[in-house]
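Every protein chain except one is present and positioned as in the full complex.
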């Protein structure tokens, strides 16, 4: 199934609950940060984590991201691929292989 | 195109650069929080934002989320839909309509 | 020197620049998250970090926290000590010694 169908289903979910007025871009940006921190909390004291918690928190971040894409009239796959091309140029394979430095330090 | 294909393309992107050793679940959780904050920064002082910045930062959060799904062997759509069903039960339409309270305060 | 004097100096710094209208509690909460993520970025790929970066980013988080305390008319030391007493009760020494679990799992 396409991301587009998924975005559509999430839009319907929010619309049924009349949550569109809360889902401003600014509020969704806050929500994404909040959920990202709940995901991070799974790893607060080290690399070990509870699989179920991680899966649910990751899903929450993704859900709010898709809701934000909806709100901005963006197709998630398109913007991911657009950004991937930018990153591809910033991190050429030969210079970035096996290195975690930022592009401006490569 | 399916999310699965997109996850596969991102996996190849990281593999070409031999970034798998950096992409532990813990490091990806940190990365998602970091990128989420860059998205939030677009709205630091209010609701107005630069559209290009928002689109790129949102793409970054999504990208790291899909990389994390890859790392954990999860299909992004499956976990989003699984969590959506949980949320659907926590927030019944009649009780949550037009309200932003958390389910335990509804 | 007391925290109170420091809070006062930060208040003057913001007032000279007429930043009070930007420094709403909501905007400061966003700012604290944004700076916290910049601190986290020092450790994105592992425990090693550049000492200067860490020091400056930690200072940024603290600064916005004190500005928020200012905005809310709170004394930072008072609220830290108030919360410490709550945590002391939640985490009795004998039950929490050498353990990182949350109080509801101890």
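The letters A, B and C name the chains in turn, as written, and every chain counts its residues from 1.
As a working rule, a residue touches a chain if its C-beta (ideal position, glycine included) is under 8 Å from a C-beta of that chain, and two chains touch if they have at least 3 such contacts.
Worth saying up front: this structure is predicted, and the values here are computed from it rather than measured.
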Point to revise | Shown chains that the omitted chain touches within the full complex | key: A, B, C
**Study point:** Candidate in contact with the missing chain, chosen from A:7, A:33, A:49 or A:63
**Key:** A:33
Review point. Tell me, which residues in chain C touch the chain that this view leaves out?
Key: 1-3, 6, 9-10, 13, 16-19, 21-22, 24-26, 29-30, 32-33, 36-37, 39-40, 42-43, 46-47, 49, 51, 54-56, 58-63, 65-66, 68-69, 72, 74, 76-77, 79-84, 86-88, 91, 93, 96-98, 100
Practice item. Please give every residue of chain A in contact with the chain that is not shown. Key: 22, 27, 30-31, 33-34, 36-38, 40-41, 43-46
Practice item. Considering the whole complex rather than only what is displayed, give the residues of chain B touching the chain that is not shown. Key: 30, 33, 37, 44-45, 100
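The definition used in the following text is that only the chains that are shown with their structure count from here on.
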Review point. On Cα atoms, by how many degrees is chain B rotated relative to chain C, nearest 5?
Key: 180
Check your understanding: Rounded to the nearest whole Å, what is the centre-to-centre distance of chain A and chain C, using the mean of the C-alpha atoms as each centre?
Key -> 26
Check your understanding: Residues of chain C touching 2+ other chains?
Key -> 30, 33, 37, 44-45
